[in-house]
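Each remark here refers to the structure printed beneath this line.
Of the protein chains in this complex, all but one are displayed in their positions.
Right, chain A next:
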Amino acid sequence: MGKKRKHAEVVAVPIVKKDEIDSLERPQRTLFGWKDKNVEPEKQTDGTIFRNKEKVLVTCSRRINFRYRHLMLNLVSLLPHCKKDNKVESKTTKGATLNELVELKSCSSCLFFECRKHKDLYLWMAKCPNGPSIKFLVDAVHTMEELKLTGNHLNGSRPLLTFSTNFDGNPHWKLIKEMITQIFGTPKDHRKSKPFHDHVFVFSIADDHIWFRNYQISCPHTGVDKIDRGGLDKLTLIEVGPRFCLNPIKIFGGSFGGPTLYENPYYVAPNQVRALEKRQKAGKYAKKVKAKTRRKMHELSNPLEPDEFADMWKEE
């Protein structure tokens, strides 16, 4: 463990220098040449060097539902650049614990699945150590295991990320989009990634929720290498799963804490929802009782007039 980290640090430091040297020394860059060096900087057009070294820690709280755990495992299989860790006790101090854990695993972001009451799933999406963090409520969960979802794709191929344009409206959506692209996009030339693209993620905002879908790209009946414009029309998508729907609750300034930057004004906690439901059920009985007493009061206040024919037959 410690050894690994050391290695990472060692690699991290000389990157910049090496790049400069490399860019001077080597006129030709081949994929394999760089791979041997274990450093693959890409030169941008204007000379700045960018390399995506995103690493995501994926973990969950204890006492998580099997369904939600499966969802988490599905995501782990979709993100080759992630590290799965043991369950974490979801206490008030979980933020600190998680931050420590993320640092320990030398990750740069974290997906934390927090299950409460065995039924509500919250997803924390955080950039560590000082990025923002977002808390979502997860809804409408379907896991990959469901037999209705018939697609399949390479393990570790880089996904295409498609966003609906309404992500570019408000700053909080922009921020969420940026976070999603960084966390869900597999880094280019990641060692576990495959050089092909055969699946596509959908992130779409509908009704202030983010809907997630994962489709396999398939092109029937043609040798895939010679896909042409005509073949473009034949492209079909098969859903692979999982499915879920994210409802943003809050955005914090720090990772797992810090000042609140955004609060969903429409959000109602599931607890509240359940309470409402319960109270309404209770209200049904109260209403009945109240109606009864009201009727009684009404009858008392407006007594019937004595019937003039009441004892007509008694006299005879």
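We adopt the following convention: a residue touches a chain if its C-beta (ideal position, glycine included) is under 8 Å from a C-beta of that chain, and two chains touch if they have at least 3 such contacts; residues count from 1.
The working rule: contacts and distances are computed from a predicted model.
The listed choices are "Nicolin 1, tubulin polyglutamylase complex subunit", "RRP15-like protein", "rRNA processing protein EBP2" or "DNA replication complex GINS protein SLD5"; the UniProt protein name belonging to the chain that is not shown reads "rRNA processing protein EBP2". When you scan A:T92, A:T165 or A:N302 for touch with the missing chain, the hit is A:T165.
One of A:S61, A:S90 or A:N247 touches the chain omitted from the figure, and that residue is A:N247.
Counting over the whole complex, chain A has residues 42, 44-46, 48, 50, 52, 77-78, 119-121, 127, 130-132, 139-142, 144-145, 147-148, 150, 152-168, 171-172, 174-175, 178-179, 181-182, 185, 187-188, 194-198, 200, 202, 204, 206-209, 211, 213, 215, 217, 219, 223-225, 227, 232, 235, 237, 240, 243, 247, 251, 253, 259-268, 270, 273-274, 276-277, 279-280, 283-284, 287, 290 touching the chain that is not drawn.
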